[in-house]
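Sharing a structure below in structure tokens format, with a few things to ask.
With one protein chain held back, the other chains of the complex are shown just where they sit.
Note that the chains are named A, B, C, D, E, F and G in the order they appear, and that numbering of residues resets to 1 at the start of each chain.
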Amino acid sequence: MEVLILLGSKSDMDKALPCIDTLKEFGVPYTLKIASAHRTPELVDKAIKDAEANGSKVIIAMAGMAAHLPGVVASKTLIPVIGVPISNKNLDGQDALYAIVQMPSGYPVATVAIDGAKNSALLAIQIIAQNNPNLKTKLQANRDKMKAEVMRANEELGL
Amino acid sequence: MEVLILLGSKSDMDKALPCIDTLKEFGVPYTLKIASAHRTPELVDKAIKDAEANGSKVIIAMAGMAAHLPGVVASKTLIPVIGVPISNKNLDGQDALYAIVQMPSGYPVATVAIDGAKNSALLAIQIIAQNNPNLKTKLQANRDKMKAEVMRANEELGL
Amino acid sequence: MEVLILLGSKSDMDKALPCIDTLKEFGVPYTLKIASAHRTPELVDKAIKDAEANGSKVIIAMAGMAAHLPGVVASKTLIPVIGVPISNKNLDGQDALYAIVQMPSGYPVATVAIDGAKNSALLAIQIIAQNNPNLKTKLQANRDKMKAEVMRANEELGL
Amino acid sequence: MEVLILLGSKSDMDKALPCIDTLKEFGVPYTLKIASAHRTPELVDKAIKDAEANGSKVIIAMAGMAAHLPGVVASKTLIPVIGVPISNKNLDGQDALYAIVQMPSGYPVATVAIDGAKNSALLAIQIIAQNNPNLKTKLQANRDKMKAEVMRANEELGL
Amino acid sequence: MEVLILLGSKSDMDKALPCIDTLKEFGVPYTLKIASAHRTPELVDKAIKDAEANGSKVIIAMAGMAAHLPGVVASKTLIPVIGVPISNKNLDGQDALYAIVQMPSGYPVATVAIDGAKNSALLAIQIIAQNNPNLKTKLQANRDKMKAEVMRANEELGL
Amino acid sequence: MEVLILLGSKSDMDKALPCIDTLKEFGVPYTLKIASAHRTPELVDKAIKDAEANGSKVIIAMAGMAAHLPGVVASKTLIPVIGVPISNKNLDGQDALYAIVQMPSGYPVATVAIDGAKNSALLAIQIIAQNNPNLKTKLQANRDKMKAEVMRANEELGL
Amino acid sequence: MEVLILLGSKSDMDKALPCIDTLKEFGVPYTLKIASAHRTPELVDKAIKDAEANGSKVIIAMAGMAAHLPGVVASKTLIPVIGVPISNKNLDGQDALYAIVQMPSGYPVATVAIDGAKNSALLAIQIIAQNNPNLKTKLQANRDKMKAEVMRANEELGL
Partner (left out) sequence: MEVLILLGSKSDMDKALPCIDTLKEFGVPYTLKIASAHRTPELVDKAIKDAEANGSKVIIAMAGMAAHLPGVVASKTLIPVIGVPISNKNLDGQDALYAIVQMPSGYPVATVAIDGAKNSALLAIQIIAQNNPNLKTKLQANRDKMKAEVMRANEELGL
């Protein structure tokens, strides 16, 4: 597996789907685990150990509220960690954003937008693609597709 | 020792002093450790284990930025954990406040004001005082003193 | 009764249920009162007096907007007070959070997350459990259950 | 006395001076008390009772952080209460603003700007002036003076 | 008429109803006008002039977004002006709150809570009641009623 | 004169200097007035009338706190109005930003950054330059100069 | 064409309609393009070039989240650029507002309210109208109509 995805809670699954779908679309093998930093620290530890043993290149961690999971994971491995702040009923994910991006010196988390699951996958793929020309080609194709969609939108709207 | 105080960083020491001074003033034995949730998780674990072995009644954890320490501690013990958000150069401690108070269901942190070190000690003492009539008397005396200070301020200003 | 629960308004009842349910689940006797700091200060006073007379160990106070109830209660008793900021139509409970957590020196309120009623109960139980081994066992069992739920979620999703 | 001024803390005195100076300038008799809602509720009660007995027309209450004083005063009297949020080291007075202005239905506080002590006095004077033609004249003169200052500033700068 | 109510926009009418209903309930005569500070400044001027001519005691001004109406009105009369920030689709009324409460020195606006129409009426009535014992009696009765409602809520819920 | 600059207060002069200097540098004639929307509405009116009579192309209005000046000006003329939110001791200009940018439908204010006096001048010049090829040349030269400064900075630092 | 409208995404079309409708209503010719700063920078470049070639007077750019489009456009042309922050699911458009209005020195964007599409059109028309007496007449008529609507609203409500 190339990517380990950790969800802080089962309830975050819906918001994680764009990440999973994107990794599938790019053919990047991943392992997905629900593993709370507070409820199941051993599960977090085991998932990280397995990821290291399997040569995973990136870990993506998603969590809401006082989202400790990405930072805790970042402190336990040298694998780059991407953090996705998940929005909740209150505060629009601002709490999760601060709890993920404002990491103190020494343990960075590569933070993407609030509910930015798709971008977490793309960032992971960009990191992996540095040593995988095939993936680079797919990334470029994806950008070309995004561009084409804009072009087509203009056409369809007669702009 | 009755209280374990954990500081996320040596640089938080100045802001922790009002907590330490208050515990001293009330004669409440405490142990102080600098123990980062990210840098030294084993030290955090050991401090918690020692606190449990010694029958500590409360743990006070202080940290800034994406302040994970209080929540991580709360997930590792049944001892009540008081969290103190520490302000930094940017954001006025709002990041630490969210990272401490917005804990997900299951692992509460008793959060006090930003830089509220003194109140963290008083809250700890109130918890301990439930089984310590002597401390309750001191707490009441402290409140009487605070009231007297207001009275005296009025007098001194001729109000 | 071990816990006094005070709601600032009848309309907060729905958000208080997770607190009540958790206390019931743990078998912790409680008294519930609707008692506004502004509308019925005498009722607040009486409820606190009764709680003190009955040897209550914790008071949980919930309120929204300019939520004064937890702080006002904290100023009238030495029993530890847990504050729950309740969200309203506007501002996502940020107003209540500030009005509860930012207590001035001398009168701490142990603040939990916005709408964090369940955690207020768990924090109360943790405080009480310091002198109640049976409750400590239940708390540990609850944490084991939360862990098991994460494990089962992984299994059910085939992760 | 026409106006009762209540400061939540002796440390707010500096920020209260523009209020006091303005009342003096307009010749409006006032009583000033330091009276914390939490430390000295009896003093608050007594000051309100005295104000009512003396026919005070307005109460001005200033406080910082989780500023309960204005709202607590408003709940204890029918005299209109003006609240002044005082800024502190952190949060720029945003916490005090929310804790004062977001009063629940039934107990309004007439809130002015953060650190708006001067405006609290002017608002009090406007309320009193409704039955005091002399004060109205002074208020108009004050506005004329403010206008003249702008005119003079333009002249001095050669604009 | 005792009170002039100004709405910045016809679309604010729904949120103004609790103000109108409360004035009716207390038997306080009022005039209501939709009068935008930007669209119809002459209408604003005329309404203020009429209010002054009729001996109005208070003006209530409600507006949303960059809510200039209350401050503009305050600059044109010595009658006390109460401002009600109205929430919109975005920003939860935080923009209107700042645009109303943060008035510069010289022109205070007595600001109440976001969407606090009812409290704007009660504040107006408290100001008027200073010279109207009958209204004071009604205000006290209203507070007694609010207290009774809390008492009844406790009874109904068997608390 | 091509541009009218209005300052809400004499105290904003320091922050207005980059605007004035830029207009001078580009040789764009301007008139500067201190004219508060609340203190001196007649002065505001007169300045706008003069600007219209003189064929001014843009009005720049700067103000802090509940900054009504830009919006009030925008409601009184068809000349495009640029608003500059000025920061104050508290809130970092966030209050002024909201009070200027969140104008309701019908009366736009072209808002620039908090304390963005220089950009207000450049925006004014861009508007005027649409009919002034000479100014366009100067604007392009300014951009070339800014680019050259970056180039030189790289050189000086040996990058 | 007088105005170029650029949308950062096809999904912003609904929020752009009030802009388009207003330009149509005033008879101002415009070109509309969907052109993302990130996906299709060449399309952005081409649209700007065309706008310059066609003598466009204003460019309106709308985007959400980390809304770079208005600022990027502003850096590529001397035509005045109006930016419209578009709100999204989270943060109420506050992110887009900052990303548009807080432009660094040298490249101003004339920012209007969050989701302020209609005002972006009116601001564009005001700029163009400086050299188009017919448009000025229409603008004045529009203001008269807005005023009449307020008058009629008062009549219809019997105010």
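In the analysis below, a contact is a pair of C-beta atoms (placed from the backbone, for glycine too) under 8 Å apart; a residue touches a chain by one contact, two chains touch by 3 or more.
Computed from a prediction, not measured in an experiment: that's the story for all the values here.
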Absent-chain contact - pick from B:22, B:36, B:77 or B:154: B:36
Contacting the left-out chain in the complete assembly, out of A:3, A:44 or A:82: A:82
Selected residue (touches chain absent from view) among A:35, A:110 or A:153: A:110
Residues in chain G touching the chain absent from view: 8-9, 36-39, 41, 64-66, 68, 71-72, 74-76, 91, 94-95, 98-104, 106-107
Where the unshown chain meets chain A, residue by residue: 18, 57, 78-80, 82, 97, 101-114, 116, 118-120, 122-123, 126-127, 129-131, 136, 139-140, 142-143, 146
Hidden partner interface residues of chain F, rising order: 87, 92-94, 113-115, 143, 146-147, 149-151, 153-154, 157, 159
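Rule of thumb we're sticking to: only the chains that are shown with their structure count from here on.
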Centroid distance [mean C-alpha coordinates] between chain G and chain D, Å: 43
Whole-Å separation of chain centres (CA-atom averages), chain D against chain F: 35
Set of chain A residues in contact with two or more other chains: 36, 39, 65-66, 91-92, 94
